[in-house]
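A protein chain is absent from this complex, but the other protein chains hold their places.
Right after this comes subunit A.
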Amino acid sequence: MSKLALIIKREYLAKVRNKSFVIMTFLSPVLMVGMIVLIAYLTKINDNDIKTIGVLNESPYFTNKFESNGSISYIDFRGVGLESAKDSIVNIGFYGLLYIPDAADMEAAASASYFYTQDAPGSSIIDALETVFTKQLRQQRLQDLGVSVADFDRVDHNFDINTATFAGQQNLKGLNEIKAIIGGAFGYLIMMFIIIYGGFVMRSVIEEKTSRIIEVIISSVKPFQLMLGKIIGTSLAGITQFAIWIFSATILLGVVIAVFGIDPSALNSGAENAPGFSGAAAYASTADSTMQLYANELFKIPWAMLIGFFMVYFILGYFIYSSIYAAIGAAVDNETDTQQFIFPIILPLMLAIYVGFFSVFNNPHGPIAVGFSLFPLTSPIVMLMRLPGGIGEGGVPIWQVITSIGLLIGTFIGIVWLAAKIYRVGILMYGKKPTYKELFKWLRY
């Protein structure tokens, strides 16, 4: 076995056998799924709670306009006074009482209406009541202007505009956002991986320094080999962790679906039909075929290309950052000294995430999105957010992809070279915490 392979193997095993790694690996999916189940459960409880509202309507208006639905149930009160109605509501334990007094016209009746509750009412209830009032009042005002109820019903429809590209393909609203979210998920994954596993690399370097084994090792192997082996071994451990997560999360999700009786075919029907569905065929108006269109669009996202580029950007980005982490670990004696050096690393990552989410969402091919997807320290994240839109016509221009990867490779070589120099000197330096000036000096040793 080559020395590099030996180092990779040791680093991998050291990480994977670590108790906290094992615990985190197996606990995280359980926690995640547990959280999802808890949220679903709590939401269900909340939804099941139907609020009952008494309606005391003394006016001739609004009769039968308050219709019970899934979350609110209206009970009509008749022939009782306001005070006794209030008392009964409190005694029965209803949510509230809507009181509409008699008045000369609908406007006056509405203005004089009151909604009584034990505590301040929830905003969804208020909204529901106000919607009914608003609709009736608007209808009344239009009638006053000579528009009949039938005419009003014809007018009162929401309108959705149809959109299409010049090539004639139907566009779907929100698709850019969906694509950016998919890209964003990839970008976010890269950021988390860099921060977590870069930190592991750094701690591993510090451990070798503090345990004083470093000089024994580098009398057998080149410092660069050790650094490289460490980075690769740690990242393989990380990939193992992700693989276990994806695998166990899938199984757990299956269990959850089975237990809670969610019908998976309902969720997947769109996707299943998608392959046989022609996107250009339908200027569909029903909700169902719109869903089909979305599914079709998602299906048309170039997943193979996306995953391919994810791997390229992930590997280059991870190596750039983790070699900086290794250099930091080499420069200091303990973890508390690392803070001042880590902040400048995290900064471009955070910037990439936030700029990515704000600018790529609105304008995936605008100047800011382009700039950040070319700049090598942010491109692994920002470019991945743009790529779900495709490459070439209508997507990211090919020259940008090539430039971005070219810059990334150049930076990768430069940064790894610099980091290796700092690492080589730093691992043999003990004692004081170095300044940036000293790090710069080390480059020339």
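The rule is simple: a contact is a pair of C-beta atoms (placed from the backbone, for glycine too) under 8 Å apart; a residue touches a chain by one contact, two chains touch by 3 or more; residues count from 1.
Basically, contacts and distances are computed from a predicted model.
*Asks:* From the names "ABC-2 type transport system ATP-binding protein", "Acetyl-CoA C-acetyltransferase", "RNA polymerase subunit sigma-70" or "MaoC-like domain-containing protein", which one matches the UniProt record for the unseen chain?
*Replies:* Listed in its UniProt record, the absent chain's protein name reads "ABC-2 type transport system ATP-binding protein".
*Asks:* I'm checking contacts with the chain that's been left out. Which of A:64, A:91, A:123 or A:211 qualifies?
*Replies:* Among A:64, A:91, A:123 or A:211, only A:211 touches the chain that is not shown.
*Asks:* Looking at the full complex, which residue from A:6, A:32 or A:368 touches the chain that isn't shown here?
*Replies:* Residue touching the chain left out of view: A:6.
*Asks:* Out of A:14, A:128 or A:244, point to the residue that touches the absent chain in the complete complex.
*Replies:* Considering the complete complex, A:14 is the one touching the chain left out.
*Asks:* Contacts of subunit A with the missing chain: which residues?
*Replies:* 1, 3, 6-7, 10, 14, 18, 207-208, 211-213, 215-221, 223, 428, 430, 441, 445
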